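The other protein chains are all here in position, but one chain of the complex has been omitted.
Letters A and B mark the chains in the order given here, with residues in each chain numbered from 1 onward.
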Amino acid sequence: MEEDVKLMKGNEALAHAAVRYGADGYFGYPITPQSEVLETLEELMPWETTGMTVLQAESEVAAINMVYGGASCGRAVMTSSSSPGVSLKMEGISYIAAGELPALIVNVMRGGPGLGTIQPSQADYFQATKGGGHGDYHLIVLAPNSVQEMADFVGLGFDLAFKYRTPAMILADGVVGQMMEKVVLPPVRPRRTQAEIIEQCPWAVTGKRGRGHRNVSTTLELQSNEMEKNNIRLRQTYDLIEANETRSEEFMTEDAEYLIVAFGCTSRICRKAIEDARAQGIKVGLLRPITLWPFPKEAVCRLSKQVKGILVAELNNGQMIEDVRLSLSVGSSVPVCHFGRTGGIVPNPQEVIDSLLSNFPQSK
Amino acid sequence: MAKIFGAVEIDSNRCKGCDLCVAACPTSVLSLQPKEVNDRGYHFAYTVNPDACIGCGSCAAVCPDACIEVYRLVDKNA
Partner (left out) sequence: MTREDIIKDENKVYSRPRLLLDATMHYCPGCSHGVVHKLVAEVLEELGMEDTAIGVAPVGCAVFAYNYIDIDWIEAAHGRAPAVATAVSRLQPDNVVFTYQGDGDLAAIGTAETIHACTRGENIMIIFINNGIYGMTGGQMAPTTLEGMKTSTTPYGRRADINGFPVKISDIAAMLDGTCYVTRQAVHTPAAVRSARKAIRQALINTREKRGTSFVEIVSTCSSGWKLSPVKANKWMEENMFAKYPLGDIKNTEVKK
């Protein structure tokens, strides 16, 4: 069968992928630079084809609570937004995590804090990977670096969310959301039927329908002993995810003497920087975390023993660098430096090389 | 002439002694126990004047804890 190759924006690819995955519902609110997700879905009118619900909510707060409602019903539901809007969603995300519900949340990051800028950024790393909302929880955080991955991670995110009954986030950035690339759209899958949902998600709130017992989706537990059991169960899920779902990608690390760690759009820039640096005789390689949580600690640790220095490149003032440092062996003396641009500025490869050289002059 | 007989059964352990049934009863059948309390410490409702009950269900309608069951018998020969 001929591959369905298209040229489109990351945001558009994500919208197409949602319909093709068989998602049951999308609830969103416009915000730059991700509004194409909602716009594309409205244009595709999936309610006429797959029966998928698409709704422009009155706010990001309402949208995430619609996701909470749909997820409680065992439906494959999602929302997308950009940084300030994702802050608004954090209350609902905490409830979805607490309710042990599957859902997909997309953040196409822009510069902050505050209203900030509509230009690209990676400054929501802490928010996405350290919880973001209140309470003790994690999200599975996937960081795409291409339009292809914007499409592919929809299915991956939903699959992981349902496998572990936990919300997953696609932490994209304004570059990946807005740039146009070739993409092979994922295969079309039918939406699950009500009977399949009831079978696969016996906890789903579908109405009792002769079940005999009622299902209740709640995050409230006033008995401390019971609440602690909930917290322990969540931690066990997170342990399992850390053991099974950590994903990363390496580029030219076999003989690397220096390592760049970068995710999302920055990893693409660094890849080019590495090719250029290698041409100048600098032996540098790239580690790209694909899951930001769970963080590829073991890969960082392993490579740190091989290299003389690590440069963490990200579009913020230094966030992922903390996880890189935490990944090193106790007593490791390998220097870890940071390169970052903020304010919505996307660096060119030469800036990365310059930073590498200034931080590690001996690398030349 | 027909005569209406009523009776209520009160789940006294579920009762919180709110007094709303007493106020709602048109024939002053009910009262709260002046001294006795239930397992949870409430002066529960009881039928101080059971013969006056006409089984109208007013007490049960306003009862927030659904602890009153109502019976009604119309004796056509009375």
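Methods note: a residue touches a chain if its C-beta (ideal position, glycine included) is under 8 Å from a C-beta of that chain, and two chains touch if they have at least 3 such contacts.
Values in this document were obtained by computation on a predicted structure and should not be read as measured data.
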- Tell me which residue among A:Pro46, A:Gly70, A:Pro102 or A:Gly309 touches the hidden chain in the full complex. A:Gly70
- At which residues does chain A meet the chain that is not included here? 24-25, 27, 53, 55, 57-59, 61-63, 65-70, 72-73, 75, 77, 91-92, 95, 194, 205-210, 214-220
- May I ask you to list the residues on chain B that touch the chain which is not drawn? 5-7, 9, 11, 14, 16-20, 22-24, 40, 42, 50, 55-58, 60-73, 75, 78
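Criterion: only the chains that are shown with their structure count from here on.
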- Query: How many angstrom lie between the CA centroids of chain A and chain B, rounded to a whole number?
  - Reply: 61
